[in-house]
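This part shows chain A:
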Amino acid sequence: MNWDAWLPLAIVASSLLPGLVIFFMREGSHGLRTVLNLTGAVLKLVLVGVMIWGVFHEHVYETRWTLAPGLDLVLHADTLSVLFVTLSTVLWLVTTVYAIGYLENAPHRSRFFGFFSLCVSATVGLALAGNMFTFVIFYELLTLATYPLVAHRGTPEAVRGARIYLAYTLGGGAVLLLGAVWLQVIAGPVTFVEGGILDRLPVEVHPQLRVIFLLMLIGLGVKAALVPLHGWLPQAMVAPAPVSALLHAVAVVKAGAFGIVRLVYDVYGVHFAGQLGLLAVLGTAAAITIIYGSVMALFQDNLKKRLAYSTVSQVSYIALGTAILGPLGTIGGVVHLVHQGVMKITMFFSAGNYAETLGIHKVSEMNGVGRRMPATTLAFSVAALGMIGIPPVAGFVSKWYLGLGAIEAGMAGWVMPVLIASSVLNAAYFLPILYRAWFRTAAPAWPAEHIAAGRFETSGSLLWPPVVTAMLALAAGLFAAAPYSPLEWAILIAQREYAL
Partner candidate 1 sequence: MSDTLIWLVAIPLAGALTTLLLPRIADAVVMAAGLATAIAAGTLLYGVGTQGAMIYEIGGWSAGLGIALRADGLSALLLMMIALVMLPASVYSRTYFSKAAERARFWPLWLLLWTALNALLLSGDLFNLYVTLELLGLGAVALAALGGGRAAVEAALRYLLVGLLGSMMFLAGVSLIYAGYGTLDMTALARIVEPGPVAGTALAMMTAGLLLKSALFPLHFWLPPAHGSAPAPVSAVLSALVVKAAFYLVLRLWLEVFADAVTPAAANLLGVLGAGAVLWGSWRALRAERLKLLAAYSTVAQLGYLFLFFPLLQALPPGPARELAVGGLVLLALTHGFAKAGLFLAIGIVQHHSGHDTIRELDGTAQRLPATTFAMALGGVALIGLPPSGAFLGKWQLLAGAVATGQWLWAAVTLIGSLLAAAYIFRVLGHAFGHQAYPNRAVTVASEEWPALLLTTMAAVVLGLAGAPVWRLLENGL
Partner candidate 2 sequence: MLTAQLLYALTGCLIMALGLRTALLHASLLRRVVAINVMGTGVFMILLAIAYRGPELAPDPVPHALVLTGIVVAVSATALALALARRLNAEHADE
């Protein structure tokens, strides 16, 4: 059996098939459902491990299926896809464990886990997409798979939030589709190749290429929450915590950012994009989003909303890194894909724990929570410090490279103030939370306390995920120089992109 052709498909199938089976399972069979979920997650992890090793050694893994003349569905593993696939797989495993605990005794679990698995399949497929056509397909599939998750609770607010989410993402999808079709009409099948393929086109089409870039940036920017296309993100907070965690750390937002990275590096090519003046546009949008998101986060009392705006801001670091011409900027942006994912998911897990165990939804209710739930709050603190950019947590590494890259590219004049300002703002809206949690005394009673069984502050499957991801965030920063670390992988990506 030719492994090289089957591996990408197998990675997608390892969550797709269990997901389809789970749809038809009875509500009551949690044991079997849990086994299916975890088996799929572990299997995916193993397959991804094989893929990492292979891509490092320059193996070619590609699955190709012709859907129509000139339109091939291609799943291809290169360095960038491996980065995103690994992030998705590891975080999916952790989120599955969390979700099992979070949704204990909740209704509609078969439906939830079914769509959950579909969501991850779509994300992984998107990561492995080898051409623009495939990317667009999985981009839309992701929208379809995540809608039922946002609407899951079934309350009027949930259905409304889901509808807003859909309006934004389908609108973005339509714009992206137009751009993709237009590009294919001009340039033929748009395969993702390191260094881009569009620089060989004649000069007459350059104006069209500019417009196409803008269209696709808008389409991708909806999911990546670029201002002013970010409106769906705070609304989507009605979803259960595991969904918010997945959406904001792994799946939807990252898919948009990942798409922007692909667009600049593997379709246009970073030098060509700079030539056309498109990097400036991207950089401006990113900078505006970074500042706007952080400012809005300052004014949110609802914890999840504050984290949502923080996501809006943080994901644009990736776009910013992409807009900085030069390998260091690229490294900073790409590695932040991983770092932000791990840190943000920790914070959402913690927020979910506070809501589930103590009924806390607002920052103002968090006084003294550090004493009551030390492990969760410690994890939250580590992640928050990373977001601000304090070493040795991973976030520092990303910001360091972004800064260096800006200096190298001669853009320090406006990038540095943005970086510094956003770090200050991050501190401004995270440090008070930490202060409240650790140093203030708690109110006499928590809003809605559930005493967990056992001697831990909350049930095991809610506790371990944030702890694990916080440790990962710390490790990514501490061991950034180790082989196979996210940073090393980002350096590898930059090397292949700039043909160093």
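Rule of thumb we're sticking to: contacts are C-beta pairs under 8 Å (C-beta built on N, C-alpha and C of every residue); 3 or more make two chains touch, one makes a residue touch a chain; residues count from 1.
The candidates came about this way: all candidates are chains of the complex that A comes from, given by their letters.
As the structure is a prediction and not an experimental result, all values here were calculated from the model.
Touching chain A in this complex, out of the candidates 1 or 2, is candidate 1.
Of all residues in chain A, those touching candidate 1 in their complex are 23-24, 26-28, 65-71, 73, 107-108, 110-111, 133, 136-138, 140-141, 143-144, 147-148, 151-154, 158-159, 162-163, 166, 170-171, 174, 177-178, 181-182, 184-185.
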